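Only one protein chain is missing; all other protein chains are in place.
Chain nomenclature is as follows: A, B and C, assigned in order of appearance, with residue numbering initiated at 1 for each chain independently.
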Amino acid sequence: MPATKRAEAAAPRHVHRAGKDGLARRLNRIEGQVRGLNKMVEEDRYCVDILTQIAAVRSALDAVALQLLRDHTHGCVQDAIRSGRGDPAIDELFTVVEKFAR
Amino acid sequence: MPATKRAEAAAPRHVHRAGKDGLARRLNRIEGQVRGLNKMVEEDRYCVDILTQIAAVRSALDAVALQLLRDHTHGCVQDAIRSGRGDPAIDELFTVVEKFAR
Amino acid sequence: MPATKRAEAAAPRHVHRAGKDGLARRLNRIEGQVRGLNKMVEEDRYCVDILTQIAAVRSALDAVALQLLRDHTHGCVQDAIRSGRGDPAIDELFTVVEKFAR
Partner (left out) sequence: MPATKRAEAAAPRHVHRAGKDGLARRLNRIEGQVRGLNKMVEEDRYCVDILTQIAAVRSALDAVALQLLRDHTHGCVQDAIRSGRGDPAIDELFTVVEKFAR
């Protein structure tokens, strides 16, 4: 999708500085958890323990997604609505929400 | 949970050789995807693009979990049932299924 | 939660006429499906068939919820943002989104 067709705000920064650091920290932790999963498979760990760990990674990812969705709505979507470009921004938001609802 | 209280089969190998290679490959790819997410945040990419990528990682994780659950049931759980230790193995299975149903 | 503390629009009609008829129709169909589930249990139908039908009801409910969320955001939330009451309306929206993310 070309950038001009999207609901991107004019400002180049999409994730606010404070939020960005927190997000990077959480994604780093998730990367470590996935690396840990790989190690568990290598070491022939019990499948139920691997599954429990996968469920934890999934919860961590969902929490990150929910935070990003919330920040995006308070930020970009709200800005778009104020500038009279609300409907496409909301449609775009729900296109991605649907990907999580599957 | 001590190993003796669990439904682990006597055999030390829980994930079969063939399944193990496939699993390691899929988890490596997921690790790369999470690293990619971190890079997107660093580069201030558009939040909706980051969210779309998170949804992809989540789907990949769910597919791995479903495959592991299936293999575990065909393997460990079926073995446990044949050895008369079926009920605790099934309870353990659903404890982990519930973590995915949340 | 008292109505005055909520992000309700001033207008008394929350679900638009056209949307309301469609919604009522879909909920009627879901009510019939749940009644059908009860009948399946009474008739001692095979558990896997009952489960398949439960999954269908769940999908139908999720589709209704997604439609309502979308309409609510295009309607009430957008109105609230335009009237300068955007942040509480967005917080309220995500409180309910989280209930679906569980």
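We take it that a residue touches a chain if its C-beta (ideal position, glycine included) is under 8 Å from a C-beta of that chain, and two chains touch if they have at least 3 such contacts.
It should be emphasised that the depicted structure is a prediction, and the values quoted were computed from it without experimental measurement.
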| item | value |
| --- | --- |
| Where the unshown chain meets chain B, residue by residue | 62, 66, 69-70, 73-74, 78, 81-82, 86-87, 90, 93-94, 97-98, 100-101 |
| Missing-partner contacts on chain C, residue numbers | 3, 6-8, 12-15, 20, 23-24, 27-28, 30-31, 34-35, 37-38, 41-42, 44-48, 50-52, 54-55, 57-59, 61-62, 64-65, 68-69, 71-72, 75-76, 92-93, 96, 99-100, 102 |
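Basically, only the chains that are shown with their structure count from here on.
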| item | value |
| --- | --- |
| Chain located farthest away, centre of chain A as origin (C-alpha) | C |
| Separation of mean Cα positions, chain C and chain B [Å, integer] | 31 |
| Computed distance of Cα centres, chain C from chain A, in Å | 24 |
| Chain A-chain B separation of Cα centroids, rounded to whole Å | 20 |
| Multi-chain contact sites of chain A, meaning residues that touch two or more partners | 62, 69, 93, 100 |
